[in-house]
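As you look at this complex, bear in mind that one protein chain is not there, while each of the others sits in place.
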Amino acid sequence: MTKLAPHAKLKIGLPPGSVVYVGKKDNRPTRITLIDYDPQNVTEKTITTIEDCVAFKDRKSVTWINVDGLSDTDLIAKLDSLFGVHPLVLEDIVHTDQRPKMEDYGDYIYVVLKMLSCGAKPSEVVSEQLSLVIGSNYVLSFQEEAGDYFDNIRERIRKDKGRVRRMGADYLAHILLDTIIDNYFLVMENFEEDVTSVEDRLMTQKQIGVNEIHRLKRRLVVLRKQIAPVRELVGGLLRADSKLIHKATEVYFRDLYDHIISVMDTIESFRDIVSGLHDIYLTSINLKMNEIMKVLTMISTIFMPLTFIAGIYGMNFDHMPELRWEYGYAAILSIMLAIALLMLFYFKRKKWL
Amino acid sequence: MTKLAPHAKLKIGLPPGSVVYVGKKDNRPTRITLIDYDPQNVTEKTITTIEDCVAFKDRKSVTWINVDGLSDTDLIAKLDSLFGVHPLVLEDIVHTDQRPKMEDYGDYIYVVLKMLSCGAKPSEVVSEQLSLVIGSNYVLSFQEEAGDYFDNIRERIRKDKGRVRRMGADYLAHILLDTIIDNYFLVMENFEEDVTSVEDRLMTQKQIGVNEIHRLKRRLVVLRKQIAPVRELVGGLLRADSKLIHKATEVYFRDLYDHIISVMDTIESFRDIVSGLHDIYLTSINLKMNEIMKVLTMISTIFMPLTFIAGIYGMNFDHMPELRWEYGYAAILSIMLAIALLMLFYFKRKKWL
Amino acid sequence: MTKLAPHAKLKIGLPPGSVVYVGKKDNRPTRITLIDYDPQNVTEKTITTIEDCVAFKDRKSVTWINVDGLSDTDLIAKLDSLFGVHPLVLEDIVHTDQRPKMEDYGDYIYVVLKMLSCGAKPSEVVSEQLSLVIGSNYVLSFQEEAGDYFDNIRERIRKDKGRVRRMGADYLAHILLDTIIDNYFLVMENFEEDVTSVEDRLMTQKQIGVNEIHRLKRRLVVLRKQIAPVRELVGGLLRADSKLIHKATEVYFRDLYDHIISVMDTIESFRDIVSGLHDIYLTSINLKMNEIMKVLTMISTIFMPLTFIAGIYGMNFDHMPELRWEYGYAAILSIMLAIALLMLFYFKRKKWL
Amino acid sequence: MTKLAPHAKLKIGLPPGSVVYVGKKDNRPTRITLIDYDPQNVTEKTITTIEDCVAFKDRKSVTWINVDGLSDTDLIAKLDSLFGVHPLVLEDIVHTDQRPKMEDYGDYIYVVLKMLSCGAKPSEVVSEQLSLVIGSNYVLSFQEEAGDYFDNIRERIRKDKGRVRRMGADYLAHILLDTIIDNYFLVMENFEEDVTSVEDRLMTQKQIGVNEIHRLKRRLVVLRKQIAPVRELVGGLLRADSKLIHKATEVYFRDLYDHIISVMDTIESFRDIVSGLHDIYLTSINLKMNEIMKVLTMISTIFMPLTFIAGIYGMNFDHMPELRWEYGYAAILSIMLAIALLMLFYFKRKKWL
Partner (left out) sequence: MTKLAPHAKLKIGLPPGSVVYVGKKDNRPTRITLIDYDPQNVTEKTITTIEDCVAFKDRKSVTWINVDGLSDTDLIAKLDSLFGVHPLVLEDIVHTDQRPKMEDYGDYIYVVLKMLSCGAKPSEVVSEQLSLVIGSNYVLSFQEEAGDYFDNIRERIRKDKGRVRRMGADYLAHILLDTIIDNYFLVMENFEEDVTSVEDRLMTQKQIGVNEIHRLKRRLVVLRKQIAPVRELVGGLLRADSKLIHKATEVYFRDLYDHIISVMDTIESFRDIVSGLHDIYLTSINLKMNEIMKVLTMISTIFMPLTFIAGIYGMNFDHMPELRWEYGYAAILSIMLAIALLMLFYFKRKKWL
């Protein structure tokens, strides 16, 4: 189950700005890829030392430096001197329990949020932290693990699809964020399938555990915690009034804002529905109990009087004239049958059968 | 059941502004109708190529171009060059999972929302996306399917009823939106009928499924999701401060705003009531269980002691003087009857009968 | 039960500003009364044609024209030309499902809200729409039915009680609204009586239907829907910054605002309490069920072992020495009694009795 | 139980500004005390006619006039001419169902709120309305009943403790309000004791009525209704920007604001806790029911098969070899014992015992 409280123990007592990695320790080594492009040319490189990137910093072309794996904290600490990134930002990049946020540092904007994707197992959501440092002509992106999340963007840059090559670093940042939010939609679709499956089984009275509903609720709590601050983040970029975000890309960030509002609407709708599921579940348990009680009551109602009658004629009184009567036995059996049938008829009318 | 999460899979990995249709694939071919009017004349046309519309664009008269069916994405993509509509808008027009919104692009205002109407089956709500591009002297409207939703508006234009011919494109947009919101009222009336029907059956203890209540709740969640953002939309038009919306039509948009607030009030009231219905349902189940328990308890209470007495006189002790007594049998039967009557009297007093 | 969704069917497809009456059709004919007053004189008149009012419009004195009955839509439509009232306002006046609101049209302010009063039957609330058109020296008021709601105001004008004759049309509007809000307090007092009655019966375990609680809830939902927007309305008048509302009357509207906030506070308090009532109800059902279960369990616990013992001595084994013993019967009866008493003692200690 | 809806009936139909007393009718006669002080002197007086106060109005010293008992409405109506207090304020002073509020009338500030104190009976809260008219050099205070609520303030003035004698009328108003809010803390402490008592008894499974929880809830609703608006009131004083509140006392009102926020925080915390109590109560009822069901089921499970076996050997078939067997009786008794022990062992393992 996803942890809700951020990891705290590793950092207690350290000065602010300490670059300490808190993520999974079995990462592959840090891998740096660089794409530099302008409308005419695209350069792609895999880099070994971060210092190689600095050359691209002063060119007019847009440079996208993507860092996979955050365990090499020394490398990341160097960004302070190389790109002038504030130590607090570097601390946040490697502390992978960040709440999504954007911070405008004047020369660059720092954005951190969660990349969500549907995991291999059904109803699993994989969450990874992405940090973006958006400069005037460069974007630094930091992922916890290497993956193919942004491959289609690389493809778009290479083949000059869409308008990515003609626009600046802010537009590159926008399509990175757009890809992440598109994946939020996927995760929500996936979640809806699970909700609908639980709903359907509940409605058709099939067996379902209370745990399943609680797990849906918990997943929604986690999704909400990870996605809700992104609205603020994108809203912050829209209102930032930063020279780094051009007039022409603003409309794209507005579009992004609509998307994230739409995701949040969906999450709120699911909250209502999931909270309703538990009510239905409780009701269905009560209905089943009623069913059992009915059976019990019917059995008692039919057999108690019959057994009582049998008891009467089992008494040993000397003077019980019926016992001597030749047809007494047949008569009493008939009476018993009649009583039983009357009861059944009564239950039928009371709709207990 | 209506999907809550928007369709995401079709769009992942595409650049922003890609015009991809996500709706039902079995649409009839796209049909374009044009109405051009000024206080003197009305011209009506069915158009085959979108280029034919451009001629009307520069006239002083108001032109309303209505597009039914969105599967022909090529046609819609042409609006970029013909009417200068931003690719992101075109993307939204054909992506029929839009959250209702308005966007002011300076030369035109883009509005997208859901047309709701009561379907053929009882308690079915048909939802269709409507996009409006409101220019200075034209309105482009995009519907998923051809229908008679706006026929009375066409009639009003033809016969010059109301003040539609004397006013501009903004007023035309207003009466389109007004018709849609009037239909929201219809849908709410319809919903109220269903709520009242469930309420009445609950109150008169009639059989009712928990599913019915959950379905009401779910329908309300969907309606809320589709209608709530329209308030913001109309509020946006009111505050837009755009040259496209004249002083004289502002009062009509204010009227529209009151209507949508009134719909939202009604939805909130229904939320309270529907959430209360489940409580009543649970209570009524508990009451029924109580009823059954009472029967069971009465049966047990009456027959257990009687059967016990019969059991005593069924014992085979040699020395049981009562057994020899001539009136023993009659006496014991009378005692049993007395006990049973006493019990019944006791239940009567305890109001269990 | 009061309808929550406004009537929609009658208006679909009509142009905005169509004056169509949606209220009860069996109204008495429209009746117009006019009171014209200044500090010196009071003129009272019952008018037959609305044109007769115009003469008073240009006088310096304050004119109050009250229209009872809204079925004569032609008459109301004339106000457009006579008093310059906007068609949208006229449409709202006769469409008696309006949400309470105020609209400032410059030359006049339009106010619409619900007059609530306690009906003839207990716990019935009668709701009627009141529209006010507040001009510089006239007030037009429109009621659905003739009634004695404002008789004390007429009396005050006639006898020059309070400061009404010395002040303008805005003060007249204020005391009309004040009377309405005073009646809201009455309705709330009435509602409290019903809540307290249900509470008292619940607390003393008396029989009460779940329907009663749901009806309280529904009534509160309706009251809230009708009263909540009035806060906004009065707030709007306070902030209106209109030349129609003089400095000197502003303090009275502020007083009005305090009253309506106080009503809303009370409604919110009742929401908490009524929602708590259902919890108590459910609990009391559960307690009753427990009571029944206890009886059942005690009966079973006492008689099952006794019947079993009787059964043993009813067995037909040849060698059962006890059966031959002279005091066997007496002994076994004593043992049974002892067991029964022990059980009762045990229940006493477990507090089941 | 405290009434939630204000008294309305007494005022319907009266013009605004009518000074009508709605409180308890058995008040002692109105008593007026006056304290006039400056850093050098203190004058204390009990006044009989309100006109005697006017002399103090124009002195530089601070004058505090305290009125106990509001039934003498004529006396209070005179304040209009003597101190220039607006009739609406006078109406509010005697109408003891006021919602707490502050109103700035320029020359004076009107403040009305509830004095709460713990009553003689446990868990009783006594509520009394206090009105303050804060002028430049005088404070008028109006209480419903004479009491010793402000005795320590009088003592502080007499003995020149704290800084009260050196500061103005605004500071006097502040310490009056401070005393009231300090008492809110006392009332909350008292409430907490009751909550904790109910919690403790619930936790230790002791008998507790559902009424007790509902009464806690209701008390909290009433406290909330009386205290919540005081936040707004004090906030209003802070933001008032009135010449009556000096720069130097502002810090004291800020302190007051912190206190009232703290009270509100506590109330919100109790709302969460009290609403949780009902859940626990419901659960504990269900647990008790389970306990009873277990006993019933065990009794049935043990005795039903035994009674059945006894029944078999009570049958009268001619050929039942066991009946003839010398040890048949002993054998069957042993078998019965074995069955009973086996059952008990099974229940032990299922943790039902």
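Read from first to last, the chains carry the letters A, B, C and D; within each, the first residue is number 1.
By definition in this document, a contact is a pair of C-beta atoms (placed from the backbone, for glycine too) under 8 Å apart; a residue touches a chain by one contact, two chains touch by 3 or more.
This one's a predicted model, so the numbers in the text were calculated from it and none came from an experiment.
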item: Hidden partner chain, touching residue among D:Val19, D:Ala169, D:Ile213 or D:Leu296; value: D:Leu296
item: Of D:Asp58, D:Asp74, D:Asp241 or D:Asp318, the residue in touch with the unshown chain; value: D:Asp318
item: Residue of A:Gly69, A:Gly162 or A:Gly311 in touch with the missing chain, whole complex considered; value: A:Gly311
item: Touch with the omitted chain, as defined above, among A:Leu88, A:Ala146 or A:Met203; value: A:Leu88
item: Hidden partner interface residues of chain D, rising order; value: 152, 156, 161-164, 174-175, 178-179, 182-183, 185-186, 188-189, 191-192, 196, 199, 203, 251-252, 254-255, 258, 261-262, 265-266, 269-270, 272-273, 276, 279-280, 282-284, 286-287, 289-290, 293-294, 296-297, 300-301, 304-305, 307-308, 311-312, 314-320, 352
item: Chain not shown, touching residues in chain A; value: 1, 3-9, 11-13, 15-18, 86, 88, 97-99, 101, 103, 105, 210-211, 214, 217-218, 221-222, 224-225, 228-229, 278, 281-282, 285-286, 288-289, 292-293, 295-296, 299-300, 303-304, 306-307, 310-311, 313-316, 320, 322-324, 326-329, 332-333
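Here is the rule we go by: only the chains that are shown with their structure count from here on.
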Omitting chain B while every other chain stays put - resulting connected groups: A | C, D
item: Cα-superposition angle relating the copies chain C and chain A, to nearest 5°; value: 145
item: Rounded Å distance between chain B and chain C, as computed from the means of their C-alpha atoms; value: 26
item: For chain A paired with chain D, centre-to-centre distance based on mean C-alpha positions, whole Å; value: 42
item: Interface hub residues of chain A, defined as touching at least two other chains; value: 314
item: Contacting chain pairs - touch in the sense defined above; value: A-B, B-C, C-D
